[in-house]
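Please read the structure below before turning to the comments.
Only one protein chain is missing; all other protein chains are in place.
Let's turn to chain A:
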Amino acid sequence: MCRLFALTSRDPVSPMRAIDALNVMKEGHDGSGVGLFLSGLGGPWEELKEYPILSGIFTEDGLVQVFDYMAKKGFQSKFSVTFKPDIEPPVGTPKRGTYASIAYKVPDDWKGLTKEQADRNLVQTRLNLRAMGEEGGDIMVFSFWPDTIMIKEVGDPLAIAEYLKLDREELYARHILAQGRQNTNYAINLYACHPFFIEGISTMTNGENTAFVPIREYLMSRGVTGYQGYQSDSEVFTHIAHFATRKLGLDISSYKHVITPMNDEEMADHPDREFLVSLKRSCRKLIIDGPNCVIGCLPDGSMFMAQDRKKLRPGVVGGNPELGIYGFSSEICGLNAAIPDRDRTKDFQPMHLDTAIVGPDCREVLQCSQKDPLRLRH
């Protein structure tokens, strides 16, 4: 079963802190894969916040194809960090080529576009590159978004971290999502590694999503660019978060009202009952049922954790507001390993109605209950 660990910090930290936490939690996963989402990047990326970064794995041919394609579309390469391992990969990990993160200046003719159009174009560009690589396997693209790097690989997290030298300074980030384990119920596929990403929103999940097929069908019928792929049953959680926040304009504390609405008794005396009943009915297809813990990061850098109604996969949030660092972990031992210096009495384990949110300032854990009045409704 997947192990999840997320860090949000005021200052950039090494992704190794998250990987080490995964390693501590190894008892619960088989070390079959690792995924990393990094945003709020430090090091050389600090000056390049507005340039979208293409993250992926490329063969020699693949890199040439990408450069050709991007040049043809009018993208200018501003900066790149590439890494080609010179040692033998760990057992079970194939030799793939170059792991690259390349920042691009967007084409000049995008200037007149609205943010929404430009965002959609970025997604479309990523999808085009992904489609180009699907035949030959020369290109694998995980994200194309400003201030975001994603790394995915099959294999044991710690071994992969050593193999890819993830302790490099150019990978230091303020917001890190890390997951250990490959696909649970579907075929092994690099794209199936968590976390998943779309338009600045990234989430990762453990457990099994039993409602995967109806949710996938529903999302795919929404006509949103980027709602595709679905190599993993958990990918839909990211898209639901995207749909709820970007398409419906709801606050992240409402995400839980979409995926796990309250029952009638719980809703009976809620001040926003009428709205919540409407939301429950119209978003009925997005109700999840698995034993899942969802941890995600939003474009503004805030991080959240929510559970399904059954709460069979409990997670924990804790941290140190003085140091400005908070961890979201699927097991408490991971949190202890990554942030030992914290007041453990303040650790928060969200129950089935709760969403835990830590803002980009990393000062406190905001605890939202579904019983609370709704915070923001745009």
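Here, a residue touches a chain if its C-beta (ideal position, glycine included) is under 8 Å from a C-beta of that chain, and two chains touch if they have at least 3 such contacts; residues count from 1.
FYI, contacts and distances are computed from a predicted model.
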Which of "glutamate synthase (NADPH)", "2-oxoacid:ferredoxin oxidoreductase subunit beta", "DNA-binding response regulator" or "Branched-chain amino acid ABC transporter permease" is the UniProt protein name of the chain not shown? "glutamate synthase (NADPH)"
Among A:V81, A:A178, A:A211 or A:V316, which one is in touch with the chain left out? A:A211
Decide which residue listed in A:F67, A:W110, A:Y191 or A:F275 touches the omitted chain of the complex. A:F275
Contacting the left-out chain in the complete assembly, out of A:V24, A:L127, A:L312 or A:L366: A:L312
Those residues of chain A which, in the complete complex, touch the missing chain: 1, 184-185, 207-208, 210-214, 217-218, 220-223, 243, 247-249, 260-261, 263, 274-275, 278-279, 281-285, 287-291, 309-310, 312
